[in-house]
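Missing here: one protein chain of the complex. Every other protein chain is in place.
In order of appearance the chains are A and B, and numbering begins at 1 in each one.
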Amino acid sequence: MTEKYKKQETRDELLSEIGDYDGLKEKIIRMYRNNRLAAFSAALIILMILLAVFAPYIAPYKEAHQDLLMRLQPPSRAHLFGTDELGRDVFSRILYGARVSLVIGIFPSMISLLIGIFFGLIAGYFGGWIDYVIMRVADVMLSFPSLLLAMALMYTLGRYANSVLCIFGALSLVGWASVSRVVRSVTLSLKETEYVDAARSIGVGRPKIMLRHILPNCIPSLIVLYTLNVPSCILSESTLSFLGIGVQPPAASWGLMVNQSKQYLFTMPWLALAPCLTIMIVVLAFNFLGDGLRDALDPYLKKG
Amino acid sequence: MDSPNILEIKDLHTSFFTDSGVVKAVNGVSLNVPRGKITGLVGESGCGKSMTAKSVMGLVRNPGRIESGSILLDGKELVGLPEKELRKLCGDEVSMIFQEPMTSLNPVIRVGRQVEEALRIHGGISSHAEARKMVVEMFQKVGIPEPEERYSAYPHELSGGLRQRVMIAMAMIRNPKLLIADEPTTALDVTVEAQILRLMKQLCEEQGMSVLIITHNMGVVAEICDEVYVMYAGRIVEKASVFSLFDNTAHPYTQGLLASIPGLYDNPEYLHTISGVVPNLKRLPSGCAFHPRCEKAFGRCSEEQPGLYPVEEGHLCSCFLSERQ
Partner (left out) sequence: MNENRTEVILRAEKLTKHFLTKKKQIVHALNEADLTLYKGETLAVVGESGCGKSTLGRTLIRLLPATSGKVLLNGQDITAMKEKEFRPLRRKMQMVFQDPYASLDPRMNVRDLIAEPLVTWHVTGTAAETNDKVLGLMEKVGLPGEFLTRYPHQFSGGQRQRIGIARAIALDPDILICDEPVSALDVSVQSQILNLLKRLRKEMRLTSIFIGHDLSVIHFIADRVCVMFLGTICEVAPKDELYSRPRHPYTEFLLDAIPQADPHRRTREKKLIKGEVPSPVHLPEGCCFQTRCPYADERCRSEKPALTERDGHSVACFHPLY
């Protein structure tokens, strides 16, 4: 009986026990298969990004190209969505506007994500007064209406800085608070897990524990948070531009286009409808994608 | 009423249909729970013992379902019964105790109230004062100290042992014909485990209740069971009275299991082990599911599924080695 332990699992038996591995990639592929809406949304977003990047090549007219003879045309073959009061092609302006909207949707969210991860990890891992200070600042940021902050920035700095940059700053400044809250709560629970204890017992240093063990396990929640943050940024930009304090003409932006077309709302509704529908479709696409990713990624840890 | 068994399961198949294949959790289980006795269903995790109990209670959730077989509770067929009737029938005649009492008690309702609720729904007692009196009596019976005060305690204010006693009180107060206990003492400490086991045995004797106890612990089986079924990979591999099982162990799996337990009275250099691991229920080995791990396996084991062969009176074993005898 003494040598029994040597008769350990043979390879085949062990392999038969090995489960099917679902990595991040497989999860996303599965989502693609199971959640058609999310997959379609992802495709739509990619298409939108491509259209925005290649706008100068795709758009039939230049952004600010005016043709005063062709003012306020209904949709036609030459002008897919008609023209506005200065005879500018609405379709082309929507393509150019996508550049502003997507940049403002994607980058400030990313900046606020990075800031939020940094402060969230520190607050959650170290706790104590560091946590207290960071979280109180975050509370202040959260209770601050982001649009109001953006407006204030715009009025004070509008003269010196590009308006897009101001929106950038305002949105990044406000967005990190909610990210850091999520990261902090995940960190707090992960900090207590045995595998973090195990890493500590081995002698792994604090920065490494945070970056190697805690952060990667935050990623599913962060992806979801990010995809849901993008549309709210796009909406903020549109709102600011609609209110006339965002992107300034002649540059194109969806919000600005809605603003300019509001006087023709009843006579020439396509002018307002085109940018409105675009905003709606893009925002919904991001939301659906976020939902899909959440369903696909969240069970990861529960299952593990 | 004529049958000596309160519960008769015949050739039960319960499977889970997942993306990556069919999991045969219960694969042709036949099992009887005689009246007034404690029957044990023992096996390692993932062998389908809990799923057998859940099939009886109609608790098999999607993507799982009972594929075939029959479950007779006191002579009444449960398989194929509509949800509502099953609930009523089970609620009146069967009670279940779970492993972790904390998750089966509502954290925001006082425990006395929860037990009372069980009584009112199934016992047909409407007056609060009367129900309360019965609950306090039951608390006393299951050994809860200061039952009057405990009546208005919240679950988190009680220790694990007390919570399990509350669960037992809740199960017992409806005076069920059958009590199914799924790992009732696994979450408890040994000293409390001993108390709870004694309580269950005593209640069973006093009230003539039938118990099906599901466990992985051979010690618990030896301590309180009358009849024992050993399960492996969704099948019953051995069935015997408790003494016959331990004295005259027939199936190589049961033998290996018993030999793996470190004893208090011997000092071996190394323990006996069963090589390998429990098979994946999605990819069961051909023939006898135990043959890849079995020391005594021979050619036929991988080709043919053994039946249940009698070893002695009331002792069945699913192994070709027992067939020859």
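Going forward, a residue touches a chain if its C-beta (ideal position, glycine included) is under 8 Å from a C-beta of that chain, and two chains touch if they have at least 3 such contacts.
All values derive from a computational prediction rather than experimental measurement.
Chemist: Among the chains present in the display, which ones are touched by the chain that isn't there?
Modeler: Within the full complex, the chain not displayed touches A, B.
Chemist: One chain isn't shown here. Among B:F17, B:F243 or B:F298, which residue touches it?
Modeler: Only one listed residue reaches the unshown chain, and that is B:F243.
Chemist: Touching the left-out chain: which of B:V23, B:V220 or B:L281?
Modeler: Checking each option in B:V23, B:V220 or B:L281, the one touching the absent chain turns out to be B:V220.
Chemist: Would you mind spotting which of B:V22, B:I121 or B:L271 touches the chain that isn't drawn?
Modeler: Here the residue in touch with the unshown chain is B:L271.
Chemist: Provide the residue numbers of chain B that touch the chain removed from this figure.
Modeler: Residues of chain B in contact with the hidden chain: 44-45, 145, 159-162, 189-195, 197-198, 216-224, 242-243, 246, 256-258, 260-264, 268-274, 277-278.
Chemist: Since one chain isn't shown, list which residues of chain A touch it in the complete complex.
Modeler: Against the missing chain, chain A presents residues 4-5, 8-9, 11, 14-15, 17-21, 23, 193-195, 197-205, 208, 212-213, 216-217, 300-301, 303-304.
The rule we apply is simple: only the chains that are shown with their structure count from here on.
Chemist: How many angstrom between the C-alpha centroids of chain B and chain A?
Modeler: Computed from C-alpha means, the inter-chain centre distance equals 50 Å.
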